[in-house]
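Of the protein chains in this complex, all but one are displayed in their positions.
Labels run A and B following the written order; every chain starts at residue 1.
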Amino acid sequence: MAEEYAVELRGITKTFGPVVANHNVNLNLRKGEILSLLGENGSGKTTLMNMLSGIYTPDSGTILVDGQPVTISSPQDAKRLGIGMVHQHFKLVDVFSAADNIWMGAQEAGFVLKKDRYRKIEEMTKKFGFDLDPRKQVCNMAVSEKQTLEIIKVLYYGAKVIILDEPTAVLTVQEIEKLFGVLRRMRDEGHSIIIITHKLNEVMDISDRVAILRKGEYITTVDTKDTNEQELTEWMVGHKIDLNIERPKMEKLKPLLEIRDLTIRSDEGNVAIDNVSFYIRGGEMLGVAGIAGCGQKELCEAIAGLRPIESGKMIHKGENIVGLSPKEILAKGISMSFIPEDRLGMGLAPSMSITDNMILKNYNDAKGPFVDRKAGREDAQRVIEELGVVTPSTETPVRRLSGGNVQKVLLGREIKAGPNVIVTAYPVRGLDIHSSYAIYNILNEQKKSGVGILFVGEDLDVMMALCDKILVLCHGKVMGVVHAHKTTKEELGLMMTGSLDLTHKYEDKPAGYAADSLFQEKGEEK
Amino acid sequence: MDDKLNIVTTFLHNIIVYNIPLLYGTVGEITIEKSGSLNLGVEGTMAVGAIFGYILGCYANSMVVGVLVAFLTAALCGLIFAVLTVTFQANQNITGLTITTFGLGVFFFVGNGVKAVSWPAMNNYANIQNGFADLAIPGLSNIPVLGEVLFDHNILVYLGIVIALVMWWYLKYTRTGLRLRSVGENPAAADSVGINVRRYKYLHICLGSGIMGIGGYYMGLNMNGSLSSSCWINGYGWIAVALVIFANWSPAFAMVGTVVFGFFNTLRVSGPSLAMAFPGPLGWLAGVPSQLYQALPFIITALVLIATSVKKSKNSGQPAALGLNYFREER
Partner (left out) sequence: MRVHIVKREDCPLLKKILLIVGAVALALVLGGLVLLAMGVNPLEYYFKMFTMGMVGNKIAYKAAENYLKILVPLILTALGLSLAFKMRFWNIGGEGQFIVGAIAAAAVAFQAGPVLPTPVVLLLMCLAAMVAAGLLGLFVAALKVKFGTNETLLTLMLNYIALYFLTFLGETKADWNFFLSAESARPTFASFTSMVSFPRILLGKFGLNICVIITVLIGVLVYVYLKRTKQGYEIAVVGDSMGTARYAGMKVSAIVLRTVFLSACLIGLAAAFKVGTAGILSASITDDVGWTGIIVAWLAKLSTVGIFLVSALIGVLQYGSTAAAATFASVDSSFADMLQGVILFLVLAADFFTRFRVVIAKKEVERHG
């Protein structure tokens, strides 16, 4: 008889319409261990765990808890089986107190609400070694408090198996340390824990074993002590066949887009981009590397004029573009495309056709009151042909396309507008090798024609092969800009985790300021 | 002087008599809205409860039967709403409006149909007649003025107040109420802790609709069961929808709101007699157009709506997920 696991998943498959989120996934969790579930964005980690917590129901496959096959068709089932999940987007009622958020799901709580629930919850909180005011309303809580509440909630319901979905994404370094302390103690008390993450340093730090998913498929599970970050990365992103990505050499042109001392806040009000400076020249591709949620999204949005900045300058061809509307920035030839995790959020109107999405940014250029769909249809046809978009027709709603095709539509539109700066974030997210190469080629063509490109990416190998320089972000701060052909993955990895800071390599000038900036010459030129 | 006092007393007494159906409608709608469902079918639901409650109650010559039938038939309307919006994920506004069209259709269809054969006149049914008679509460009703205003009413007035109080306690001080509120605020959160969102919605939509139905029955009785060209409910259902907002989704405030809205509503009828009794201080009442009184509940509510949105007040009792259907596997 094989070992009895706390939880075992066998051959789990889950699809959403045309999207296969998980395919034939196997996973097991030992009793009293911390298991990291590692994978890139869109690799199906959250979907898989949502099936354990009863949010989704698998299309096929078996789930075993304590060796017994079970059916988890609702969160209620999961709770009864002792499985609790702390979701990335907290599931809390804003207008309730901390205690009531726990109490509403408690089993033995009785019909009438009594005041002593606050005391009971407080005792429980203390017992687990947390510090939280049970009377405090959720809407008045900081992010870390909300997370603490979620963990207490799960513990209060008596969960033996605890799943945390990217718990560190919203925390500061100190808070992460504290959280890890809590997790270790919970493990020592006999809980089995799954932590979803794509941050390798955290995986190495906290987990006993690591399970890896890639593009919805299960790759392997290894003991943390027997592996290293490099090996994990390879499993996570797949073995490189031969990364023969072309990097056209261009002569040095003037800086096109200069970012100086830029500070931006996130939606939650935290500093997302912290005093960042860099520049992109024409015919240059600058990669942006960093673990997810390090301010990449905020940076992209700020450049596109979609997010107000706190302080700093954004200079395009020597002209400050801070405060311009998205439309005005668009008119200057700055194109931004961002592929969010759900792949549909920003930049596309999902219920509308490919043609209609093609004209999104230039529909207003047509003469007269009418939209020029004929041109849009031709553009759509061209993008479909050139990028090999698989679709029944140009009139198919974008949401019916598969992920890769959606991205091609988005990027195709951005490029046809003839921009001089392209900001593109995760353009190959979730794409297969073939489609990815198609996209790299498109970007290289643009670069050859003198366009400056900011490439926000996840795959270090790709960035090292494709980009001219790579800027590394860590928690909103620049860790330095390195030449892509000179750097190593190790160096980048150290910078991404904040262990290596190369910004002060050249003390004579502020890091990230172009020596031949058009901004300084502005007066003389004209 | 006694005459004048009587006019005032009658006026205050009538505020309650004529407007208790608003309380039923409002408390019913609050029950539903707290589960996150916006049911615009109050008018129709009350009409259905009214017509069946009245006719069957008379046939059985029992007010208890009347109340039960009103509750059950109205709850059936709630069930239709629940099946369509909770299970079939239909748009709540459209479904609610359809319940109103349907309910008013049923009201006239059944009413006129029965009338064509023979209409049960309330006077012929002693038990109903007596059941709806005022019941003075011993002791309390002897207090001058206040006694008659507050403690000398028919049993359905007391029932309405009891239901409102129980509902207030239920929402605020019971764990089931807490769970219900969590469903209306954030169904995904409620679901994740194992609360059966669908069951909570179904139960409370039916319960709330049933309560409205009793209010409809009350209106029928209060009109002495005489069927004319306009429906008994006559817009009270819509005032109830407004009153929910005014009462900030609290059954306790619904009682206050009923009195406030009822005050204007009754002033419309009693204004002239008050003006006649007190030509000095209240003479101006005669000049106020009655339509202003009718519009006031809606004007006040519109102002409340605007004010709360301008203030972005956090204390609003409006459930955060009001009007949104919940589908677990949303991605």
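Here is the rule we use: contacts are C-beta pairs under 8 Å (C-beta built on N, C-alpha and C of every residue); 3 or more make two chains touch, one makes a residue touch a chain.
Keep in mind it's a predicted model, so treat the numbers as computed, not measured.
> Which one, A:400, A:416 or A:489, makes contact with the chain that was left out?
Reading the full complex, the residue touching the unseen chain is A:400.
> Consider the whole complex, including the chain that is not shown, and state which of A:363, A:437 or A:513 touches that chain.
For the chain that is not drawn, the touching residue is A:363.
> Pick out which of B:95, B:192 or B:265 touches the chain that's been left out of the picture.
Selected residue, touching the omitted chain: B:95.
> Quickly run down the residues of subunit A that touch the omitted chain.
Residues in contact with the chain left out: 1-2, 10, 16-17, 57, 59-62, 64, 69, 71, 73, 304, 306, 325-328, 330, 345-352, 356, 359-361, 363-364, 366, 369-371, 373, 397, 399-400.
> Spell out, residue by residue, where the missing chain touches subunit B.
Counting only subunit B, the missing chain is touched by 38, 40, 80, 83-84, 87-91, 93-95, 97-109, 112-113, 116, 235, 238, 241-242, 245, 289-292, 294-295, 298-299, 301-302, 305-306, 309-310, 312, 323, 327, 329.
The rule we apply is simple: only the chains that are shown with their structure count from here on.
> Counting only Cα atoms for the centres, state how far subunit A is from subunit B in Å.
Whole-Å distance between the two chain centres: 50.
> Please give the residue numbers of subunit B that touch subunit A in the complex, ascending.
172-179, 181-182, 185-186, 188-196, 314, 320, 328-329, 331
> In the complex, go through subunit A and note every residue touching subunit B.
Its residues touching subunit B are 16, 53, 55-57, 74-76, 78-80, 85, 87, 91-96, 100-101, 103-106, 109-113, 139, 153, 157, 342.
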